[in-house]
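The block underneath contains the structure these notes are about, expressed in structure tokens.
One protein chain is absent from this view; the other protein chains keep their places.
Up next is chain A:
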Amino acid sequence: MQKMAIWKAKQWLSRSFSSMPSNPLRVCVVGSGPAGFYTAEKMLKVQQQAQVDIIDRLPTPFGLVRSGVAPDHPETKIVINQFSRVAQHERCSFFGTVTLGSSISLSELRELYHVVVLAYGAESDRSLGIPGENLKGIHSAREFVWWYNGHPDGRNLDPDLKSTDTAVILGQGNVALDVARILLRPTTELATTDIASHALSALEESSIRKVYLVGRRGPAQAACTAKELREILGLRNLDISIQEPDLILTPDVEEGLTSNRIQRRVYELLSKAATSRPKNDAGLSKRQLHFVFFRKPDSFIESKDRHGHASGVYFEKTVLKGVGPGKQIAIGTGEFEVINCGLVLKSIGYKSIPVDGLPFDHKKGIVPNDRGRVLSDTSGDSILEEGLYVCGWLKRGPTGIVATNLHCAEETVSSISEDLEKGVLSSSSPKPGRDGLLQLLNDRNVRVVSFSDWEKIDSEERKLGSSRNKPREKLATWDELQKYTL
């Protein structure tokens, strides 16, 4: 096995020697999601002498395009074609199952490469910090998304969808809409997507018929986009409920909507849905989606019958308070209300996790940076961490769409180019780069998954999928994934 790894390493090396300038700019990108791949693509284009290695803790590339984008959004995943071409570029390599912080430390990586770009995103969750948050039946939306998308770390979530008919989703962003849609969409429609088979089986047996999407603020402040909203409003066999009084706007908010196209169009869609009569095709299995505005979660209620399980959420009603032009926050009114439910999904935002030796702004949940250049601390006159850069959610927080990373990567790469021109960043002394990385990982018995190993997983998944009329059947456990790369 080791022999094989060394042989492969040699292959990579000979390939790189044949096409590389004698002293290439060694670049390592940590994370192979959209931020990582767009960074690699821009880097290869702008710096002709750059050799770019992308490392990822998973054996599978593409980050949230694989484990975040909903299974019923195949068009959004087409960008994988573009990323695959980047990975196959002669000056680029992908190394999976390499974890920053355990396989290799940040300081070791910075020794090996001229440039290290951290693009590993946000793999944790913000918490509400309210009583009862650890009760059973309460999950973060991220965990639920990983579960239905076949992320190997989401396999054991096993959410209970059979003991209740009601789910409460906290948050009204696109992730909240995704999880609501997966819970409500007819499973016959999900069956032909690349949804994980364990999730499909659980959803087929699900007893959930009623989903509440709860936001602290109003329909004019909802964080979702029109595309996702239009889609869920148009689901088959679904009744939509929105309280019309919630749609009343203060002059201040109305004024703000005229200059915010996204929120205006979202508000218009919600208004239209609130006033249109429910279709009279009600069957017994009809499902319900309730948009609930102006409610702030106060605490979770423990079930009397099932010890340790959640049976509802206690909400405080809110009103808006203007805190600047076009900006409103939710203020509690002291009036409370309960929504009973057996499942709660918290969709209130992702959170990045720092690694050893990385400056981190815990308040903002990002790495302090100047247009992608990592700063040593958050104070005003902080110094640059030479050769260390960030891109994506780690740089700007967990918001935006796939394409946001395109511009984010352009910015980081142009900062790198500027630093090279100004001499702030030097590439004149040779660094070991890929050679050194593979040597070090080999010494530590870390088995590296190459892009061609991933292609084996990919073709196996497609093969399994085609027999079930799905575009792919994801290998959803570490064991299975490893089996096909051997």
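Just so it is clear, contacts are C-beta pairs under 8 Å (C-beta built on N, C-alpha and C of every residue); 3 or more make two chains touch, one makes a residue touch a chain; residues count from 1.
By our rule, contacts and distances are computed from a predicted model.
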Among "phosphoinositide 5-phosphatase", "Distal membrane-arm assembly complex protein 2", "Ubiquitin-related modifier 1" or "2Fe-2S ferredoxin-type domain-containing protein", the UniProt name of the subunit that does not appear here: "2Fe-2S ferredoxin-type domain-containing protein"
Candidates A:His89, A:Lys162 or A:Lys286 - the one touching the absent chain: A:His89
Among A:Asn23, A:Ser276 or A:Thr399, the residue in touch with the chain that has been omitted: A:Thr399
Where the missing chain touches chain A, by residue: 41, 44, 73, 75-76, 78-79, 81-82, 85-86, 88-90, 126, 171, 173, 216, 223, 225-227, 230, 261-262, 265, 329, 348-349, 364-366, 396-404, 406-408, 410-411, 414
